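To start, the structure under review is shown below, and the notes come after it.
Subset of chains shown; positions unchanged.
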């Protein structure tokens, strides 16, 4: 096999290069030729094709995502915004948190266990590369219908992959979602979130300044994992591509990643790292171009020095390999010995593969010949940008037409039907496979509305602090299908509310935007609307987007998934001992409903379960009411007024009451505030929460609500062994529990 | 009674972290002569009656659909006599 | 009092174990797998995790660590050692405790708050519990099914060396519902549940029953 060097490229200017096979368009290829003033070598083409893929360059989404910056609310908490590996937020007392959510959808369909596992691995490395210690993970999952056959293959594998990888890393899993809908059958969504903790003054960035500094590749050796994955797997439809040319699956080694975490933290502590970058989708191509582009502008790499697992790999393949558990660091020559010693202590292989230069060029050699010579910024930052056409889907108006659905008489049966339904039944089959206790800082985890962690880390230089952080992720594809603008806002509102019900103040947002093909103008419209909605709502709620991820091409043939923006919100609680536990925590507490209920069933769980119907409009977005509700919840928590809480979402008040009873097996007897019991119990109006308070604190809570214009209804008291709704229903908790817990085990064993 | 053995190994290009962990541990235990280790699975299927073409075909089908994940693994099967 | 907490590559619960030791009022002394040095500690805690990724078998590779070459004779000579989860697995692989821990009967990793009965309060680590006391501790493991041959099992039962038994449902298929055992002398105890995750009101499992392990060993060391 002849080596395609720069010299050879100059000698054979007209040689046909396989750009199309690598997912590159003719005009993109022409641009590469323009940039280089010649045809690219095979290795250069490898770099440009992965770096300019949808997955790495955000070429279809960029023009829309800019709104997250232009509309961003002023926030003193934001230390690092979008564009870095992950955003960083000031959480007080000298501490900062960094968090991000990312998709690994397509690989999880091909090989559920490894696909999901490496999804966790990837997001954890993003967090590490900011200089943080990863402290928890979350997973937001979407599968096909519970009764569809392939779900039995995909879900257990995905859960096992997340469980094995996350548990092995010693990261508590503190929350997430599991949603079933036939629209995801060929395109399951696996979105993984990681949060990390660091001292505010110890943020690391992906940059390679200082000519003469060494470029170190450390972690696992490079093999033929997912070659072509970045461009072929992540940016073309699966059906045609993956069947024909199934790329090697990436296999994760969580043990190596655990060693990498500890190794990196010790490297940071020893202060021997100038710049650092994780190796993600585009492997060495991405790490070298991005580090070089953000540094002094040049880098010289000898690709022969990359340690290989498979010695037959060609340079093009090394550049595109997605082997997991690798990082790249820039280190001064003086610190190299100390750097290597720490790697050795942790059994992490490390190799100097090059040097930072001031040439303005990224050059790479193989067997002594120059095979790459490019301006790194052109690959990293100057990828193509598309203004993809979009328009409202042809059927949108019909979809939004209100259809009157027959309402039930037997509300007891309806509650049990919902409680045992695929989406509202207990997630325990999944969550019991995740370690939620490791590291000893988990204050709240499933089934709480948000995960809450204490921030007292055995990290060096840690002052004791009473602070904690709360995190929740939410998304509702049905709402977004009916109205992507409102759907994205409702996802944000729910995550924001879930954080607030624990007593934490929402601070910042991450998001994972899961959509069909951007080449379909109707999908592109959904995307544009969702981004616009989310950016507007973030502005109104005062919480900036710090980062996220876009996953396109989640479609099989012409059928796209429901547009599914998943939103993660991070909040802070000053005194974590004041966090509000989930549900009813004792007998003889007043049960109080906060917020108003309207007749809103478009996209509801009830319409889905009882009628298999999706139509009309989603619940009205009421951001001012959300903000007022959050103020009430966090203030009441601070003052110690609340004994327990739970937000209202899918399935409405009835499901929230049942879940609150199930939390500790404490019943309640309530009456309904409105005229229509069905609406009171099952409507999914936003901006509502259920709380319980000691009787003598009710007046103070009511006053706080009045001051913030949050409607407040005393519904009844906790106690007993049943949930009783006056004149409507009485269900023993044992029955609720049985119904709630039977569903997933019945399918998955 | 026939016993069909199905050996399942990761494809050569797929990372085998288990095998590597073992290989790294060996020199520490004083075993220096092993160049590489790969770990896979071994299944023993007991079939009633003698091993015929059909039972073998069925075993192959089982290996393909259930025992091996052919996305990342290769398998190989043979009959064990003594059972 | 100085309680050593061992870290192998892939150990996860070492920080939590050290915190629990400190909360009980003792000094937590980090012990590194690659050192031939027990640093003069009075007792040793082998915490949970996935040492060496749990590759091959849980605890199989860790058992050969340099530190273990020191720990094994010391434990045989009476040094109190507590192994939880992966620590228990390592103790069995090292033959400081009999039997083995195998894949959960349900074939899944399981994290849940589990009822446990203290069957022997005469060991170094259980003196502060009542005989027969029921406690709540988290379990979180994929390979916690205790097995041993019939003779070993009979001997464990006869000698009262079954220290803990699961109550309210066997989570993993362990023989005789065994959650933890000890050696003949009672100084080496291994169990699958995690006392270090049940020592604070605010975090971990909804119980503080894990504190008993640490108060027990301190009491024992002080009076020894």
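As written, the chain order gives the labels A, B and C, with residue 1 at the start of each chain.
Note that in this section a contact is a pair of C-beta atoms (placed from the backbone, for glycine too) under 8 Å apart; a residue touches a chain by one contact, two chains touch by 3 or more.
Keep in mind the model is a prediction, meaning the values are calculated, not measured.
Asks: What copy number does each protein chain type have in the complete complex contained in this file?
Replies: Overall, the assembly in this file has the formula A x1, B x2, C x1.
Everything that follows uses one rule, which is that only the chains that are shown with their structure count from here on.
Asks: Taking each chain's centre as its mean C-alpha position, how far apart are chain B and chain C in Å?
Replies: Chain B and chain C have C-alpha centres separated by 34 Å.
Asks: How big is the gap, in whole Å, between where the Cα atoms of chain A centre and where those of chain C centre?
Replies: Computed value for the inter-centroid distance: 36 Å.
Asks: Would you mind listing the residues of chain B that make contact with two or more other chains?
Replies: 17, 21
Asks: Would you mind listing the residues of chain C that make contact with two or more other chains?
Replies: Where chain C meets two or more other chains at a single residue, that happens at 52-53, 55.
Asks: Which stretch or stretches of chain C touch chain A in the complex?
Replies: Contact set of chain C toward chain A: 9-10, 12-13, 15-16, 18-19, 49-50, 52-55, 108-112, 138, 140, 194, 196-197, 200, 202-205.
Asks: Taking the complex as given, what residues does chain A use to touch chain C?
Replies: So the residues of chain A touching chain C come out as 160, 163-164, 167-170, 253-256, 258-259, 346-347, 431-443, 454, 458, 576-577.
Asks: For a test of understanding, state which residues of chain B touch chain A in their complex under the given definition.
Replies: 10, 13-15, 17, 20-21, 24, 69, 71-72
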